[in-house]
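First up is the structure itself, then whatever we jot down about it.
Shown here: the complex without one of its protein chains, the others still in place.
So, chain A:
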Amino acid sequence: MSRISAEEVKHVANLARLAVTEEEVQKFTQQLDKIISFAEQLNELDTENVEPTSHVLDMKNVMREDVPVKGLPREEVLKNAPEHENGQIKVPSIIE
């Protein structure tokens, strides 16, 4: 049985904000199924009492003084923006 359906692939693509073609949905369904079934070998291990590792170094929150510094100059910020107008980044309308 497949571990991930075409419908789920479409749902995940939407969460990831990726437009996908029907062809890609088919391909991803097949490939992700293979990778996920490979990943399920982890279930051979009993990890009931194992703490998860999100970070290898023994670090807690790293604090620093809150020192105000100047923000980036506007022209620098806009330098790489695909579209801008009147010193602001422009996007298509959000509200209909």
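The rule is simple: a contact is a pair of C-beta atoms (placed from the backbone, for glycine too) under 8 Å apart; a residue touches a chain by one contact, two chains touch by 3 or more; residues count from 1.
The rule is short, and it goes like this: contacts and distances are computed from a predicted model.
S.K.: Out of "Glutamyl-tRNA(Gln) amidotransferase subunit A", "Sulfur carrier protein ThiS", "Peptide/nickel transport system permease protein" or "Molybdate ABC transporter substrate-binding protein", flag the one the UniProt entry gives for the chain missing from this complex.
M.R.: Answer from the UniProt record of the missing subunit chain: "Glutamyl-tRNA(Gln) amidotransferase subunit A".
S.K.: For chain A, which residues touch the unseen chain?
M.R.: Contacting residues on chain A, toward the hidden partner: 4, 8-9, 12-13, 15-20, 24, 28, 31-32, 34-36, 38-45, 47, 50-57, 59, 62, 64, 72, 76-77, 79-83, 89, 91-94.
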